[in-house]
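Structure provided below as structure tokens; questions to follow.
The complex appears here without one of its protein chains, the remainder shown in place.
Letters are used for the chains, namely A, B and C, taken in the order the chains are written, and counting of residues starts over at 1 for each.
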Amino acid sequence: MPKMKAAVFVEPGRIVLESKPIPDVGPLDALLRVTTTTICGTDVHILRGEYPVIKGLTIGHEPVGVIEKLGSAVAGFQEGQRVIAGAITPSGYSNACLCGQYSQDGAGTRHGFKPMGGWRFGNTIDGCQAEFVLVPDAMANLAPVPDGLTDEQVLMCPDIMSTGFSGAESGGVRIGDTVAVFAQGPIGLCAAAGARLMGATTIIAVDTVPERLTMARALGVDHVVDFQQEDPVQAILGLTDGRGVDVAIEALGTQATFEGALRVLRPGGTLSSLGVYSTDLRIPLDAFAAGLGDNKIVTSLCPGGKERMRRLMSVIASGRIDLKSLVTHRFTLDRIEEAYELFANQRDGVLKVAISV
Amino acid sequence: MPKMKAAVFVEPGRIVLESKPIPDVGPLDALLRVTTTTICGTDVHILRGEYPVIKGLTIGHEPVGVIEKLGSAVAGFQEGQRVIAGAITPSGYSNACLCGQYSQDGAGTRHGFKPMGGWRFGNTIDGCQAEFVLVPDAMANLAPVPDGLTDEQVLMCPDIMSTGFSGAESGGVRIGDTVAVFAQGPIGLCAAAGARLMGATTIIAVDTVPERLTMARALGVDHVVDFQQEDPVQAILGLTDGRGVDVAIEALGTQATFEGALRVLRPGGTLSSLGVYSTDLRIPLDAFAAGLGDNKIVTSLCPGGKERMRRLMSVIASGRIDLKSLVTHRFTLDRIEEAYELFANQRDGVLKVAISV
Amino acid sequence: MPKMKAAVFVEPGRIVLESKPIPDVGPLDALLRVTTTTICGTDVHILRGEYPVIKGLTIGHEPVGVIEKLGSAVAGFQEGQRVIAGAITPSGYSNACLCGQYSQDGAGTRHGFKPMGGWRFGNTIDGCQAEFVLVPDAMANLAPVPDGLTDEQVLMCPDIMSTGFSGAESGGVRIGDTVAVFAQGPIGLCAAAGARLMGATTIIAVDTVPERLTMARALGVDHVVDFQQEDPVQAILGLTDGRGVDVAIEALGTQATFEGALRVLRPGGTLSSLGVYSTDLRIPLDAFAAGLGDNKIVTSLCPGGKERMRRLMSVIASGRIDLKSLVTHRFTLDRIEEAYELFANQRDGVLKVAISV
Partner (left out) sequence: MPKMKAAVFVEPGRIVLESKPIPDVGPLDALLRVTTTTICGTDVHILRGEYPVIKGLTIGHEPVGVIEKLGSAVAGFQEGQRVIAGAITPSGYSNACLCGQYSQDGAGTRHGFKPMGGWRFGNTIDGCQAEFVLVPDAMANLAPVPDGLTDEQVLMCPDIMSTGFSGAESGGVRIGDTVAVFAQGPIGLCAAAGARLMGATTIIAVDTVPERLTMARALGVDHVVDFQQEDPVQAILGLTDGRGVDVAIEALGTQATFEGALRVLRPGGTLSSLGVYSTDLRIPLDAFAAGLGDNKIVTSLCPGGKERMRRLMSVIASGRIDLKSLVTHRFTLDRIEEAYELFANQRDGVLKVAISV
């Protein structure tokens, strides 16, 4: 039984590189030989035991790779093709998918319900911080990489870019909108980039880490607010002449960012929430206009599926945006524990790490 | 200076019938001779001092009447026409109105911002529990009553029906949806009726007052849940085989109804909130799926304007729905203090009172 | 090799009952034992050679049946379950499906493009006017029939009801809308019923066959216009005080109905087209307001997939609408040629025939 190396959750505090069997390929699956992957903030929650997964699970949900073997019922792809798969892997055939709720597949007929819906890689099935990964429902999830794009160019597509952009999309950003983005980690940066791509003309980013604020400007943000230097709500109301913003994007998952995003909305504005929260939230009565502000609060889970990946890679291929600069550090799979250590502690101005396999 | 009788807020606990001057008609205004009006739950909040208005203000925001006099710049209407005006009176020319946010007019160029946006009658200007009322921005707000409809038939259009229906509309109810409505006061009843009109095929109403549950069934609700008899969240999950609802409408304004509505949503479902809250709200982490459920929380303020009123009266005229039965008690304006007493204390199974002038 | 009876296209003018092998079940397929099916107007186009299919193809795309055998990769269903499948059978995993274009599957990665998109049964693969039918991509397409519903009650779901309702849905019918429906065959009748379900308050149906106009009234249409008695455009403008309609639904596929639907639109109104056209169309300059009327022309192909079928069956189960009365004649499969003869010639006031197997 052939073996492979994989980053495995052992217990809270320990994700380690182990040897595991290369998985068997079911009829609807594809086996990918992973070439590049990365570590997500959610993986750090798993590492710390804050998000529970079973012991022995391979972590990771952002694969770039090559098709090694296709399941017997899979058509439309060839072994040897370079592909990516999204962090969320919709089946395509669940009731959720068939009414456009692709990220909430787990609620459908065939899968039990879990809070994180259609997220399977490194959550309910083995993930891609490994030499090989099994892509479930492969026909819905394998997305060929266009010629000329490198692994690092498409590495943000499976999660960070898809999630970040969905913050702008679910917010319904329109030409001429004013948009505030609370937190400028990789997802917040992509949310700001997505708002810019959709035509927002005043984009205000809130964070305090200098590298992030610099990166925000580089990605096209119009104003940055350092929340250590000034109250972001007051600063944003000031920048908008008291009008507030059309769309506020929350990209961290805390009471402070959620509440700030709510407070800067104009009447009728939308709070688009991307963060993974770990506590109850409070909606202050005044910030909610007692329920009479015609406001919306919208949450989004990373959109997946091969069509989403095709579109995101077309954004990269068009040159409209360059996210390679989000990769600040590089490691081989052999050194992934080191990479976790750096990333989990946010040392050395790290934004994203690339793990080559 | 001619005088009229008007129900005036004197101090917390006292709304009394007084004599006041009939107002002068500005160029954009119309003076209505009120023929029928009603009392809203919000008026009771004013009575109790829970919602602040200035002393001496005439209360009431649901007018049916006859045009007595038109402002000098008002065209398109004739004196003597029977009309209604919505509780919310959009100007038409504010930036909010010109981007479709008709209920949030107050945020526009010409009016200062107030939490309740475009609500003016009985809030920032004199209301219609009086012999006469001045309709501002008359060209946008006067809606002629179709021949053959009585005052009582259209009495719910200005607020209750418009607000209730907007709960279903903002929730995006579609053919085949399952919808839960939390609280079956007049607005919740209209929300359920609106959900039925839009094609929901399983409508579940939650309340405990027998008259309200009976009325809910009469308006087309499929299941009623008495929250004193059973836990409404468990009951609704049971009625939907654990699937949850597509849309949950909150129609009261409390933590319990808000939280219940959130807990019964399917992944991807929408909480449509109509209530006027009086405290901060708490979003429990699990009920919010940690922000990952692709859910929406949408708030709506009563849509107004003459086109909205025209549409609502066309619903009545078509016979699709009959809301006259919501009027359980009738008073003349002279006896309005009595009407307040009955309504504020929810005595005698009261749903709505009609005040004839 | 076991055999079955099937209605097969032999040559223009001849669809005959033949004996064919029961098909083999591929890994993603399900074999249904058909219990009831029907004949569609499109089948008559095939019979007449107006819509080309290959010789030897089994016709029919509206199956009600029982699962006889499941493909090796199919999970979530049991043999013996009563199910229906839609006329259009989306794969779930095509790019089209993964961006919500479920009826245009043929445009996706795995299937060549054909004008009728995702329509496969009785078009590109064998259909269901037979003792058995193979359902492709079974996990996306098998929809269990709720207990208590008869075959005839759900027989309109796979095509007529799904197509008709989509006319109202794609038209964006809202509460209070005025809707005209041109032609009241089974699809037009369902379009009118769909408009009523979505809250239209003035529904005007155009046809000339007395049985159809009677059925239209029974399904909730407000006004009927006999185009042999009066000009439908003038009649509709008269009924709407010259305002025109919010949504006009075309349900036949001719220049006259298309043009009539265009001419009765209000500025900003939508023409929702359901018909299968057989000639070029002409858009008269004045009817199109020279391109300046903010109008929409929207076409829809029958939505399919198990979630769509689930929703439509929930409409039937709720009792909101009863389409059994559309079945005017009944035959056994043995007599299907007779049924074609009756239906193709529209004799005896036929609306739909039920074929029991």
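General remarks:
Criterion: a contact is a pair of C-beta atoms (placed from the backbone, for glycine too) under 8 Å apart; a residue touches a chain by one contact, two chains touch by 3 or more.
Because the structure is predicted, anything quoted here is derived from the model rather than measured.
Note that the undisplayed chain, when the full complex is considered, contacts A, B, C. When the full complex is taken into account, the listed residue touching the unshown chain is B:95, out of B:95, B:208 or B:356.
Of the listed positions A:1, A:54 or A:175, the one in contact with the omitted chain in the full complex is A:175.
Of the listed residues C:58, C:101 or C:141, the one in contact with the hidden chain in the full complex is C:101.
Within the complete assembly, A:197 is the residue of A:17, A:125, A:149 or A:197 that touches the hidden chain. Among the residues C:81, C:299 or C:356, only C:299 touches the chain that is left out of the figure.
By the touch definition given at the top, chain A reaches the unshown chain through residues 165, 169, 174-176, 194, 197-199, 201-202, 222, 310-312, 314-315, 317-318, 320. One chain of the complex is left out; on chain C, the residues touching it are 96, 101, 103-104, 106-107, 113, 115-117, 119, 242-243, 253, 266-268, 273-286, 288-301. Touch with the hidden chain on the side of chain B covers residues 26-28, 72-73, 75-76, 90-93, 95, 97-100, 102, 109-110, 137, 139-140, 305-308, 310.
We take it that only the chains that are shown with their structure count from here on.
Both chain B and chain C derive from one sequence, and where they touch, over half of the residue numbers involved are common to the two copies. Chain centres here are Cα means. That of chain B falls 40 Å from that of chain C.
In chain B, no position touches at least two other chains.
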